[in-house]
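Have a look at the structure below before the remarks.
All protein chains but one are shown at their positions in the complex.
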Amino acid sequence: MENRLKEIIESLIFMSLEPLTLEKIKGVLTEFNEREIEQAINELLETFVTNERGIQIIQAAGGYLFSTKPEHDSWIKRLLKLERKNRLSSAALETLSAIAYHQPITLAEISALRGVDSSHTLKTLLQKRLVKIVGRKKSPGNPLIYRTSEKFLAYFGLNNIKDLPSPEEMSKILEEENISEEDSPTQ
Amino acid sequence: MENRLKEIIESLIFMSLEPLTLEKIKGVLTEFNEREIEQAINELLETFVTNERGIQIIQAAGGYLFSTKPEHDSWIKRLLKLERKNRLSSAALETLSAIAYHQPITLAEISALRGVDSSHTLKTLLQKRLVKIVGRKKSPGNPLIYRTSEKFLAYFGLNNIKDLPSPEEMSKILEEENISEEDSPTQ
Partner (left out) sequence: MEASSHYQVKLEVFQGPLDLLLFLIRKKKIKIHDIPMATITREYLDYLNQKDRINLDREAEFLLVAALLIYIKSQMLLPREKPLEEEKDPRQILVDRLLDYERMKAASGLLKEKEEEEMQRWKRTALPAVFSEDEMEYTEVSLFDLAESFFALMKRKETAEIKTIKGQEYSLEEKMKEILDHLEEEDFLDFLDHFNRQESFEEALVAFLGLLELIKARIVTAVQETHFRPIKVWIRKKNVKSS
């Protein structure tokens, strides 16, 4: 029975194009209790660690999803006849990190942080669905406010926005970098 | 090495949208000889026979393809139904946007705006309770008039219908072409 549950969950994850959340799995498997389900998922994940498999289940954006392994990248590109995937511009990455760390945030605030008008980059990010409008700020002009989306998490392989280093951790990393730079003999 | 080959083939089959033929596999894996490839495929197929897996590789239309097991059909249907509940087709989205921005509105007005008969999508939206009937218009035929519902606000995370991005804001976001911004993808 347990094995069957594991199999069912595997097929559900397989059939989902977006990370499949635990809630959704539970919502489908109403005749199993939550404990059983959670345990089956854990066991399922384990089988992928030990087995020699070309595909694996990863956790992203709060859910589970099938993905190929990084080391097979070049073969898949050959199959799909793709040279490379498009990457985000550095402006887009900068804008995304401004939003990720300061959300919810307005366009004016993003531009102020970056020191550059960011409306065009924001548009690109909205169209790529990496950013979403979540309402308005209660301030003069009632500007729209933005947040990173679920797709943002999936795109960067994050399970949760909290997986990003906190601002404090970030400052610490930066300080250490600066110190080691100062200490380096190549002055 | 052999195991690696098996893994690669598995990931190729996974990524293929159509049954992946032996020729195509050979065409991608040019550095392996045909024998090796054929053997690896056979071994790969065997692992799916013995293992308790939710998905399997089947042969169809002259190629290999991942498939779920027939006995899991009912669960998968449940999942798809669940996902469907939360999703909107592009036609539904368009209809919903016409209602959101022009409410109160009649079916004839919606259809005129969209240029296509919208009775079917309107029905879907009513079923999903994103739209509600609020009365009849005092005009010939007394057609029903529609508005977006509370659930609509919740779905889009709005406090108030006035929080919808205005057409002016959208045109600013979508139309502005700012050549100066640095959006070319970085290598």
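In this document, chain identifiers A and B correspond to the written order of the chains, with residue numbering beginning at 1 in each.
Simple rule for what comes next: a contact is a pair of C-beta atoms (placed from the backbone, for glycine too) under 8 Å apart; a residue touches a chain by one contact, two chains touch by 3 or more.
Predicted model, so just to flag it, every value in this text is computed and none were measured.
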item: Selected residue (touches chain absent from view) among A:Ile37, A:Ala91 or A:Leu107; value: A:Ala91
item: Omitted-chain contact residue, chosen from B:Leu45, B:Ala108, B:Leu126 or B:Met170; value: B:Met170
item: Residue numbers in subunit A that touch the chain omitted from display; value: 15, 17-18, 58, 65-73, 76, 80-81, 84-85, 87-88, 90-91, 93-94, 96-98, 100-101, 113-117, 126, 129, 132-134, 149-150, 155-158, 164-165, 167, 170-171, 173-174, 178, 181-182, 187
item: For subunit B, residues in touch with the removed chain; value: 11, 14-18, 23, 27, 60, 65-68, 80, 83-84, 86-91, 93-94, 96-98, 100-101, 113-116, 156-158, 164-165, 167, 169-171, 174, 178-180, 182
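Simple rule for what comes next: only the chains that are shown with their structure count from here on.
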item: Subunit A and subunit B, separation of their C-alpha mean positions in angstrom; value: 19
item: Residues on subunit B engaged by subunit A in the complex (per definition of touch); value: 3, 6-12, 14-16, 20, 24, 28-29, 52-55, 66, 68-69, 72, 75-76, 78-80, 82-83, 157-159, 163, 165, 169, 172-174, 176-178, 181-187
item: List of subunit A residues in touch with subunit B within their complex; value: 3, 6-16, 20, 24, 27-29, 52-55, 66, 68-69, 72, 75-76, 78-80, 86-92, 116-124, 126, 133-136, 144
